[in-house]
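Every protein chain except one is present and positioned as in the full complex.
Up next is subunit A:
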Amino acid sequence: MPSSSTPEAAAATATPQRRRPRGLSRRPAFWFIAPSVIALLTIGLAPILFAVWNSLHEYNLARPMAGKPFVGLENYAHVLGDGTFWSSLGRTLGFLVTAVPIEIAIGLWAALLLHRPGLGFMRALARVSLVIPMATTYAVVGLIGRLVFNREFGVANEILGWVGIPTTDWLGDPTRAYAALVIMDVWQWTPFCTLILLAGLSMVPRETEEAARLETPSAWRILRHVQLPYLLPGLTAILILRTADILKEFDKIFTMTRGGPGSATELISVYIQRIAFRVFDQGTASAQAILLLVLCIVLSRLYIRYVYREAEQ
């Protein structure tokens, strides 16, 4: 069968008998894709361009008489010199380095438990229960956190009391409020780590694993030398996705602590929300949003590079 020299020519002389779909005319592909692209450009990109425009102007909704004078990069300079912006970003980063390692560690422990054969019913029950935290609406996770960690009647204090930890005011103290938020995040996202790592563990060829078990009784050495290579793609995915997710973190904090006490739990999204919708400074908030967007885009490139290219092979 004579093959055309270029894909363009192939498309032009499309024959129905061709075995590969490449031979099709490209017009239908365009019409199939165009509506979704137009929708996303209008809804996703247009507002961002508008935000760029806003970020270059002074624009405060609380001062409608002041107009919207062009200020160039002044808003960006202001944001970059704003200690509160950096500390909210730092808090976000701090959240990441506290919550994610705990989630991975507990998640790995649980994944190893679920990977081991036996205790069929209990295992199925434990596995199914992992879906619940992930399905719980973020805002409701925050509400539950507020209930469980309540100073007067919170069940957290009761349970900690069983192991001799004295009653404390979790949400009234800056450090403890932060810790309580981390605990709720760990509750919600450890199952995600467990299931991803469990998928990794099940990729290890059965014979390899059994051979290793005969070789050494040490579960640690099997984990390090046999299972770890299969866990790495999952770990990369967890790291990048959790980073993206914690940059977005808003609903849970808003319902649990509103960023308080003081600004102890004010992560970046919560801070931008405050500037935009409580201080009404749209110019500054837009500049902050654009900077956060840049961060998100860098992350998504990383995601595509490390997670997707890997998984595609």
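Rule of thumb we're sticking to: contacts are C-beta pairs under 8 Å (C-beta built on N, C-alpha and C of every residue); 3 or more make two chains touch, one makes a residue touch a chain; residues count from 1.
The rule we apply is simple: contacts and distances are computed from a predicted model.
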Options "Acetyl-CoA acetyltransferase", "Extracellular solute-binding protein", "ABC transporter permease" or "Transketolase C-terminal domain-containing protein": UniProt name of the undisplayed chain: "ABC transporter permease"
Candidate in contact with the missing chain, chosen from A:Leu56, A:Leu108 or A:Leu130: A:Leu130
Contacting the left-out chain in the complete assembly, out of A:Leu80, A:Val155 or A:Leu228: A:Val155
Touching residue (missing chain; options A:Val140, A:Ile165 or A:Ala211): A:Val140
Chain not shown, touching residues in subunit A: 7, 16-17, 19-22, 24, 26, 28-29, 31-33, 35-37, 39-40, 43-44, 46-48, 50-51, 54, 109-110, 113-114, 116, 118-119, 122-123, 125-126, 128-141, 143-144, 147-148, 152-153, 155, 158, 184, 187, 191-192, 194-196, 199-200, 233-234, 237, 241, 244, 247-248, 250-251, 254-255, 269, 272-273, 276-277, 282, 285-286, 289-290, 292-293, 296-297, 299-300, 303-304, 307-308, 311
